[in-house]
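FYI, not all chains are in this one, though none of them got moved.
Note that the chains are named A and B in the order they appear, and that numbering of residues resets to 1 at the start of each chain.
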Amino acid sequence: MSQIAELSNTLSELRTRAPLVHNITNFVVMNSTANALLAIGASPAMAHACEEVEELASLAQALVINLGTLSPPWIVGMRLAAAQARSLGVPWVLDPVGAGATSLRTGTARALLGLRPTVLRGNASEILALVAENEATTRGVDSTEASSSALETAAALSRAHGCVVTVSGAVDYVTDGEQVIEVANGHPMMTRVTGLGCTASALIGAFLAVQPDPLRAAAQAMAVLGIAGEIAAERSEGPGSLQMHLLDVLYRLDEPALSRLRMTSWRLQTPG
Amino acid sequence: MSQIAELSNTLSELRTRAPLVHNITNFVVMNSTANALLAIGASPAMAHACEEVEELASLAQALVINLGTLSPPWIVGMRLAAAQARSLGVPWVLDPVGAGATSLRTGTARALLGLRPTVLRGNASEILALVAENEATTRGVDSTEASSSALETAAALSRAHGCVVTVSGAVDYVTDGEQVIEVANGHPMMTRVTGLGCTASALIGAFLAVQPDPLRAAAQAMAVLGIAGEIAAERSEGPGSLQMHLLDVLYRLDEPALSRLRMTSWRLQTPG
């Protein structure tokens, strides 16, 4: 089956099953993330209190944990939800927003990585910051590095933690430590809309709920967001209209649109 | 006076008086709710700290309490604000988001119901979950039931707590336990925009500030949102543009638009 047909199948499955995606995410993107999940066909739930996250993680088909606007009480809820998801076999995504920028974020991201996310997604600076030997290179929440610069670190993290790692950027790299899927869809104007990285993580959650192979699920989610972003950008005067069109395009995404897919895969030269 | 003329009068009154509506609401919808209140002509204030909610509830012409993204510190503020509103005769609305999905939400919703909201508004799953005998049927925050299935429960809750109950769905039911007003406005695409139920609750607050009959206030608010949603959906490519057009339409809503009103009322066969 072609990559496009596979993507189309996963998308149909997602729209049919409307999986419940539990998000513990940041204040900046809660609205836009929930809207992106609704537009693609999932059912988002946003909840963070330690009193209820385990219950909700049990109901959900996927969990997404995002470290933006982090504070200690939320970390408690994140740990409980991640542990519950792990023990129930619910796939979960870790988005280490701003890792490398402050020790609170770097430390929390590393601790949550220990709870073995199904997929880790960050920009190059964030991924690099998760390895202790790297110097912190994050400046705020925007990456200072090209995504390719973090591929080796991503593969090492993947092998060490048994999770798929996605490094997003102009080209997205998704790896399980052996294979790499490159996704070259997207548009530069997307970096001028806040939280599209967070949206990518949320969509990965939705795809994990219906696509059992996490490498494909992550790559397909990145591709869908990139394709929708391209189409939206072509219709937009700027980032305000891009944000609006993006939701419309996600809602209507069909086979002709998916033919924009630019996905290639190859095997890493593993060390040793 | 016709229903349309009545609705038009309430809307004019709202725009003239620009009532201050105090919202203790969730992170997902704070922006979209505030914008909907501004678009319809009200003056929103969003504040949740237990140190100030009583003061603000005293200044406001209506209070709206919404349980989305709930956590214990917020519950303290909700209880203080509701009690203050009740004691000062300020009308208030309870939106039990996600009741039935977790025990935190179900328990909090039931406790707040004891503080006698003027209007309770939820989807069918949420309303059903407020009665102890019902099994929890909520899946996340989206209803798994048609609104009609909760009408009997709504009427019973209304009689037990002395509040108007609104069950929203493809058809909205508003009842005081004896009368029912049905509102059949709206558009299916509205379910793909996050938080329009929350917006409905906020608009009910705004209408309560200027329409002393809570049964009419709630029905008129549901009608206004449904009509605006219909018009917006007709102009939209998807949920992104729907959200934008909705605010524009609320801002410009006039007599010709109101002629779309689909409202009928009837009396319940009360038991005994």
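Convention: a contact is a pair of C-beta atoms (placed from the backbone, for glycine too) under 8 Å apart; a residue touches a chain by one contact, two chains touch by 3 or more.
What you see is a predicted model, and the numbers here were worked out from it, not measured in a lab.
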{"item": "Given 2 placed chains, full-complex copy number", "value": "3"}
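Rule of thumb we're sticking to: only the chains that are shown with their structure count from here on.
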{"item": "Touching residues on chain B, where the partner in the complex is chain A", "value": "26-29, 31-32, 68-72, 98, 101-105, 139-142, 191-195, 236-241, 243-244"}
{"item": "List of chain A residues in touch with chain B within their complex", "value": "20, 22, 27, 30-31, 34-35, 38-39, 43-49, 51-52, 55-56, 59-60, 73, 243-252"}
